[in-house]
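In what follows, a structure is listed as structure tokens, so that the remarks can point back to it.
Here the complex is missing a single protein chain, while all its other protein chains stay put.
Letters A and B mark the chains as written, and numbering starts fresh at 1 in each.
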Amino acid sequence: MSAVQTFVDLLAGRRDPAALAPIDWDGVIGVARSEAMLATLAHQLAEADVPPAVAALFADQRAAAAVAQRQALWEAEMARRALAPAGIEFVLLKGAAYAAADMACSAGRQIGDLDILVLASDIRRAENDLLKAGWEWVKSDPYDDAYYREHMHELPPLIHKTRDRMIDVHHTILPRTHRITPDALALMSDAVTSGSDYTVLNAADMACHCAAHLLADGDLQGGLRNLWDFHTMTRDFAAADPAYWGELDGRATLHGLQDAVHRAARLSRDLYGATLPTAWDRPDSTDGWFRRRLLARDDWGRVTDPLLEQAFYIRSHWLRMPPAMLAKHLWTKWRKR
Amino acid sequence: MTDRAYRAAPPGTLRIEPLGELTAIFDRRSMQTHLVVSPMPEILDAIGSDACSAATLASRLAATFDLGDGDVQPILAERLSELAAMGLVERA
Partner (left out) sequence: MRHSIRIAVGPVQFRIGSDWAEPIAALGRLYAGYPQDDARPAEATVRLFAARPWRRWLRASVHIGGDFVVPDALPLPLSMGLLAAEMGMNLQVALGWRRHMLLHASAVAKDGRAVVLSGESGSGKSTLAALLGEGDWRLMGDEFTLIDPEGGDAFAFPRAVSLKNEAIAEVVARVDPARLGPLLAGTPKGDIRHLIPRPGAIAAMHEPARPALLLFPRFGGETAIEPMGEGEAFVRLTEASTNYVALGEAGFAALTRLVRETPAFGISYPDSATGIALVEQLWAGTAP
């Protein structure tokens, strides 16, 4: 069995870690690192029967992830200090939100940049207040800069000059040029307060955003991790609220994200063993392509099938912008190389 | 320029270790290490648990230290804003 399949099976609880040979662990650890999920695996197998060297590695990883999570949440705190005096409200997104809300997927999860959502009308003021508080633009060329402002769903990236960490300020969750246009106003007005006093998306919107980020936004890089987020959050939300799947369906329709959300659910079933309500539990012949892309890692952690990777890169850009623009953007990108 | 008031970090959040001429401060909220020299440690000590402005700080420090004859308030206001940029104090 391939290392990536073993890895997925371990997360899903389908495989007994005690049955793995030492050489199997080489591949599993390598794949987990390449998917940025080693600490996640370390949490899932915290009580499991694993070789001593693996147990020690897992303990290191859990400790390091806890430190990294504090650092990431601190960025949220500093953003709050910068934006609160001007009354600019923001919603935490993705990893920082999962951590602030103490969700299952936050255990061991690597958080990269801080992602926040603000009202479109607040974006200029947010930009100014962050610059005043020590963030600065990541150096880029004028073409990328213009592209970002005109077409993307966020400001160009900002990085803090002393802490050296990035913040991405969004005003919608998919680019303006995307074929799908989620309802940003609804996302913000229906946001909720998490345990630690930060505002996060409500349970249904959070899963919609996760699915959008996984399928409609990107080229499936980091797909196994995003899918794990989707799987655990829908599982836990549904356990707490029997009406959840219906609410999720409703919000997905509102945002035009039904296809993405349903596909994410089916992929969670196929890879992580999720239990879906009957209406969601259909087969779909196009899922196979996505499954193959998610599992396209060899035992040395390399992405396999580069043609498939290229197809996804083009597909993700096709989703984001009208074809005429796509040709121009890719050509300029290629020229710079 | 209004004299802003600042609040200290909650008790237990900062780990302060003197190292000769430097003071190393570990902030348990941010996981950051700050290396500071006087008067920063003295300022952090004098802020106390309530909101504290540069004026208040000046009078507290004057009780223990010889601050000289000049107007220390603008200097302390600058130091406070630097501490705020480091995250060690927060605007009240």
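In the analysis below, a residue touches a chain if its C-beta (ideal position, glycine included) is under 8 Å from a C-beta of that chain, and two chains touch if they have at least 3 such contacts.
Just so it is clear, the model here is predicted, and its values are computed rather than measured.
The hidden chain, counted over the whole complex, makes contact with A, B. In the complete assembly, the contact with the undisplayed chain comes from B:Ala24, out of B:Ala24, B:Ala62 or B:Ala92.
Contact with the undisplayed chain is limited, among A:Ser34, A:Ser194 or A:Asn226, to A:Ser34. Across the entire complex, the residue among A:Asp26, A:Asp49, A:Glu136 or A:Asp281 in touch with the chain not shown is A:Asp26. From the options A:Val4, A:Leu41 or A:Ala68, the residue with contact to the unseen chain in the full assembly is A:Ala68. In the full complex, chain A touches the hidden chain at residues 22-23, 25-26, 29-30, 33-34, 51, 53-54, 56-57, 60-61, 63-64, 66-68, 70, 300-302.
Although one chain is not displayed, chain B still touches it through residues 15, 17, 19-22, 24, 26, 28, 31, 33, 35.
Here is the rule we go by: only the chains that are shown with their structure count from here on.
Across the complex, chain A meets chain B through its residues 67, 70-71, 74, 77-78, 81, 85, 133-134, 162-163. Partner chain A is touched in their complex by these residues of chain B: 28-32, 85-87, 90-91.
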